[in-house]
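Removed from the display is one protein chain of the complex; every other protein chain stays in position.
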Amino acid sequence: MGSSFGRLFRITTFGESHGGGVGVVIDGCPPRINLSPNDLQEELDRRRPGQSRIVSPRNETDRCEILSGVFEGQTLGTPIAILVRNEDARPETYREMKETFRPSHADFTYDAKYGIRNWQGGGRASARETIGRVAAGAVARKVLVQFCPELELVAYVVRVHELLATVDPATITREEVEKNITRCPDTAVAERIIALIEATRSEGDSLGGVIECVVRQPPPGLGDPVFDKLEADLAKAMLSLPATKGFEIGSGFAATTLKGSEHNDPFEMRDEKVRTTTNRSGGVQGGISNGENILFRVAFKPTATIARAQQTVTRGRTETTLTARGRHDPCVLPRAVPMVEAMAALVLCDHALRQRAIALAAPV
Amino acid sequence: MGSSFGRLFRITTFGESHGGGVGVVIDGCPPRINLSPNDLQEELDRRRPGQSRIVSPRNETDRCEILSGVFEGQTLGTPIAILVRNEDARPETYREMKETFRPSHADFTYDAKYGIRNWQGGGRASARETIGRVAAGAVARKVLVQFCPELELVAYVVRVHELLATVDPATITREEVEKNITRCPDTAVAERIIALIEATRSEGDSLGGVIECVVRQPPPGLGDPVFDKLEADLAKAMLSLPATKGFEIGSGFAATTLKGSEHNDPFEMRDEKVRTTTNRSGGVQGGISNGENILFRVAFKPTATIARAQQTVTRGRTETTLTARGRHDPCVLPRAVPMVEAMAALVLCDHALRQRAIALAAPV
Amino acid sequence: MGSSFGRLFRITTFGESHGGGVGVVIDGCPPRINLSPNDLQEELDRRRPGQSRIVSPRNETDRCEILSGVFEGQTLGTPIAILVRNEDARPETYREMKETFRPSHADFTYDAKYGIRNWQGGGRASARETIGRVAAGAVARKVLVQFCPELELVAYVVRVHELLATVDPATITREEVEKNITRCPDTAVAERIIALIEATRSEGDSLGGVIECVVRQPPPGLGDPVFDKLEADLAKAMLSLPATKGFEIGSGFAATTLKGSEHNDPFEMRDEKVRTTTNRSGGVQGGISNGENILFRVAFKPTATIARAQQTVTRGRTETTLTARGRHDPCVLPRAVPMVEAMAALVLCDHALRQRAIALAAPV
Partner (left out) sequence: MGSSFGRLFRITTFGESHGGGVGVVIDGCPPRINLSPNDLQEELDRRRPGQSRIVSPRNETDRCEILSGVFEGQTLGTPIAILVRNEDARPETYREMKETFRPSHADFTYDAKYGIRNWQGGGRASARETIGRVAAGAVARKVLVQFCPELELVAYVVRVHELLATVDPATITREEVEKNITRCPDTAVAERIIALIEATRSEGDSLGGVIECVVRQPPPGLGDPVFDKLEADLAKAMLSLPATKGFEIGSGFAATTLKGSEHNDPFEMRDEKVRTTTNRSGGVQGGISNGENILFRVAFKPTATIARAQQTVTRGRTETTLTARGRHDPCVLPRAVPMVEAMAALVLCDHALRQRAIALAAPV
């Protein structure tokens, strides 16, 4: 259980890091949406290892195959199955992990839960699982283009370790995000991030940071009271990504030191629309989008895999030390940007379909 | 849609702030769990308005009635329906809100979504909806007592505005939390919080803060990869509560400034169990509980309702100012503690049942 | 588990035969649908005991209260909770059932499943549970009026025991169905049914029969491949009703003795629409409505409660005999007609909303 997400635009991912492959089945995609493997590949290429010198050197081309649900370039309305084969698997690299629990990884907890574990490269807990999410997110984007044509969705790195970038969510574009390998659009900070990642890797250590995501021009009315509030579904989506430790929307934790008179967003009329003069709500009020920019941040811990000796125990309950082998990312943030965007697109697409189901003639 | 939560222990809440009443239906509760209205009432009393001088004076006794699913003091396995009538409704107090959108409330977004809104006291967006959650959470606790008898679940206020408490999650008890009206167990800080809340109320303003929650001695193995990670479900649960802006587990946002070598939790053998020497993971690794304390924090914004004139617009699209009437909490945190506990209990109970469904003989 | 039905228009029923009451929560009803308690009461009155001399004399007025989700005569889009109190409960009548399993009832199986059972009048297994379904079905009808204004839905008794009625599904109206107490619109047969029911009751025995249901002018395109075929969801809906033993759509079991050349429905153009010249498909092809009349039949067994001594065993595993007490229906069919209609309306409403979510511009 637990490998499905969404209610109307519903995805189910599958696959371990090593084995036949990883992928996703999307059930509930509307018909007659233009879709080609290239739409998916563009996003998968942003996610794949080996894309730059600061990410894992595992050499996967991650070419996807659409097995079903698309015909003559259009979605059929039937399940879209997408498969990416595992190519560069070196399970022998991980043999030591068969017996030894890697600290702050899922080895021990999978064993505790299931009594069995594919110990090759993290198995199901590998970030490789996110391939299915990113592919599905690309499909969700195509649906959003159809139903919310003005919507823009951009994520980017705003912090790595102590290095804090300055980015304007109101104007940032994907092109700016993609112009360097960190996906931090503040060029000066990006240079320092690259240097820090390289230095940290050479020390056998790893880094964390924060990704911010903005959704501009969302339609008002997305999100369902009371459990499926838009921010609740976004929080779940983000905390389901590997290595995440926190989520905040709008003013977030900083809200807690403001008073109501400082925090509330006054309403005004602008361009004949009801707008807020500030956006501490982060685009969501009462769990429903108000038409302002949806803005949230996600905290990523430093990569658990480090090239240093660490204290741990074995499956057989013996204390030992482990020095990680295998290829890994010294900092997951550059590759996590398309994951955050994919999960956000999935949440928005699902809620857009949900709203279509119940919407009557134009509301107030 | 959106008023149900959980997969096996599944609740559906209903009700507006003003109208017949609010409540919940729990489907999936195991049979033969001892349950009395008193079990629910104890939790509802911690949530209800009018309980102390620092919360809303709305005078609701919030007496619950169990309509079904319990027989001779035990659950039947069939749906448990719980109803709390609305008593002290003064809808006329809210008549101004019929036409005017309260800033940072859900008035505008409900109108945008549905084209209609029960404008009396917040309607479905009122925190009164959480009565159903708190009642269901009390039932979930009873199930947890049965299936995870060692588990302890305690939430408490750790910060209001700038006032930061010192609390040890390893030892804090409900008795300590309940010994003052703030539900902040740091007595000295609690005194200052009371003074701050009273001063802020007299200024017509409001406050936010942070609630921390600890789950001690959870069984390892709760949580499902990959979307239903324990922290993902907790994040959704918490962000579905009114007035929340952020969630973090374990090291949280602070993790982002640590390096992997500083952040990882080494494993060791302790009392013949696999344990971690530190707990930056917050009790969850790879989305699954590892048996350490589950520790998370939730950010609450300052109450949106304030007794000051605010700029806003009407349903008719005219700019205006609004000064809130109606009774409200100057700071939601004291009453939010049982809500956080209830949502945590619901998540844990659901995952405990899920694990029972698939568990074979004792795993590793 | 198991007390919820539907995906977008989702209902959860609750309640035992004796206890606080029975009811339903509807989550997912679109907003701004006109709805009054009278809309529900009309259907509940068709279902309630004591409505005529051939049904159970239990005297319940079954007055419903709408607890939430409706405001100033319109649905809010939020959960609609409906409660009917149990009034004429005589639990002592059933005391014998505390220890003795009634043959072909659910007493033994509830005990086997849950280890506990509300033995008063059938508890959750009582047909009284269907009050929630009938109330929700009345709401579903209101939604269908909005979204499928041409649709007509009529069920009726076509057979009781060996008495077979002649009814034309193409023209039958609710008025004709309601004109006698059997809900069999073939007047001559209805007279014989009344006589048979009365004679059978006087013998302490009971009767079964068949209800047919027609949905005229449904929109084409309802039903989802492959598991949520319209006939699959209808079959589940009908077999979830108490006392049902079979379901067939269109040609049904009789199809099995035809050859393909006799059974296929040729297409033709009629009134500029694609139509079939025959309708052995029963309005559904490949699980999706084709615009022809949806026609299905449901088999009901004879009422299990009979006033004759029957061989059985006790909870304590002793063989004994039981002669039923308590009030009951000698033939459930007259009261089951509104239940069949309600379940059909729920299925259609759910699929109508599902189709709205994915529909693009006008298809072929």
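Which chain is which? They are A, B and C, in the order written, and residues in each are numbered from 1.
Simple rule for what comes next: a residue touches a chain if its C-beta (ideal position, glycine included) is under 8 Å from a C-beta of that chain, and two chains touch if they have at least 3 such contacts.
Predicted, not measured: the structure shown is a model, and the values here were computed from it.
In the complete complex, the hidden chain is touched by one of A:G123, A:P185 or A:P225, namely A:G123. The omitted chain makes contact with just one of the residues C:K98, C:R192 or C:K301: C:K301.
Only one of the listed residues, C:T13, C:S68 or C:N86, touches the absent chain: C:T13.
Summarising the interface, chain C meets the missing chain with residues 1-5, 7, 13, 101, 103-106, 108-116, 124-125, 129, 159, 161-162, 200, 204-210, 220-229, 231-240, 242, 244-253, 255-269, 272, 274, 276-277, 280-282, 284-291, 299-306, 308, 310-313, 315, 317-319, 354-355, 358, 360-364. On the side of chain B, touch with the chain left out of the figure occurs at residues 8, 28-32, 77-78, 146, 225, 353-354, 356-360. For chain A, the list of residues touching the undisplayed chain reads 1-4, 8, 10, 12-16, 19-23, 25, 27-28, 31-32, 65-69, 71, 74-81, 83, 113-118, 123-124.
In the analysis below, only the chains that are shown with their structure count from here on.
Interface note: chain A and chain C, two copies of one sequence, contact each other through mostly matching residue numbers (shared numbers exceed half of all numbers used). Separating the centre of chain B from that of chain C, both taken as means of CA atoms, is a distance of 39 Å. In whole angstrom, the spacing between the mean C-alpha positions of chain A and chain C is 45. Listed for chain B are residues 1-4, 13, 113-116, 124, each touching two or more other chains.
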